[in-house]
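Below is a slice of the complex: some chains, not all, each in place.
Just so it is clear, A and B label the chains in written order, and each chain counts residues from 1 on its own.
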Amino acid sequence: MAGSIDARLKELGIDLPEAAAPVANYVPYVIDHKQLWVAGQVPFWNGAVKYTGVVGQDVSIDQAVDAARVCALNILAQAKAALGNLDNVVRIIKLGGFVNGAPGFTDQPKVINGASDLLVEIFGDKGLHARSAVGSAGLPLGVPVEIDAVIAIA
Amino acid sequence: MAGSIDARLKELGIDLPEAAAPVANYVPYVIDHKQLWVAGQVPFWNGAVKYTGVVGQDVSIDQAVDAARVCALNILAQAKAALGNLDNVVRIIKLGGFVNGAPGFTDQPKVINGASDLLVEIFGDKGLHARSAVGSAGLPLGVPVEIDAVIAIA
């Protein structure tokens, strides 16, 4: 069933990736008390890792911003798998953003904006979220960015 | 409207900073189901970064403890902006503490105590929280400490 957020995605020319299976023994999301907890998503695009490397070393800021955007698209793919329809998203509550940057790298906020900007573009005020953005010493599969989320649902 | 926590702050001689605007495209807090989710706060004091550097290198433990305290004051400034009155805090549920330390640094708990001690001093039993304290490879703006929070509200 297509809804208004599906229409918004179409209008913006945004495709969602397939909801990725976890890389280990856990599930991609859990629903509890009208909250959807989404596991840490990495920049997968339909089964392949789109970016690997360290930001400010092998990966440029622009690439890292896009990696964060792809993490957010995967969060939405999981939300769609969980909820059936993204119109059931009431509010993006919180993003936890982890960035594997070179020594001295301090642009974690700029990188995680790749996710934040996308969510606001799609959901408007419902997409405005609290977040943390911190440096991480190494991430699964060598990706530069991992983001998890808590989402209020109908 | 001044409340009993405002009176307690006055008694302790504690001033709150201005609630800082986010450094990127997100909001400083979201309220959902009687929980206040506060975005990661850094040691800002009225618009200026109070500390930058790496703990155990450019920043001493004592300075890092104070940086964590200032992060907690910013969490309270956001809570006051969100709730109007800090008497609406029912319980500090969880702090997520990130410390940028020199290689081999293991005193993350001592650093984050700067925040924990303050919250207990102000709120008593309501200020006793669960927390994690971990090392972070780089933080926004070069700060040594970032802390986010989940708070139960009336």
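Quick note on the criterion: contacts are C-beta pairs under 8 Å (C-beta built on N, C-alpha and C of every residue); 3 or more make two chains touch, one makes a residue touch a chain.
Note that the coordinates shown come from a computational prediction; the quantities given were computed from them, not determined experimentally.
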- Tell me how many copies the full complex contains, given that 2 of them appear here. 3
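Methods note: only the chains that are shown with their structure count from here on.
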- Item | List of chain A residues in touch with chain B within their complex | 33-35, 91-96, 99-101, 103-110, 112-113, 116-117, 120, 128-137, 150, 152
- Contacting residues of chain B [partner chain A, same complex]: 23-30, 32-33, 37-40, 96, 98, 100, 135-142, 146, 148
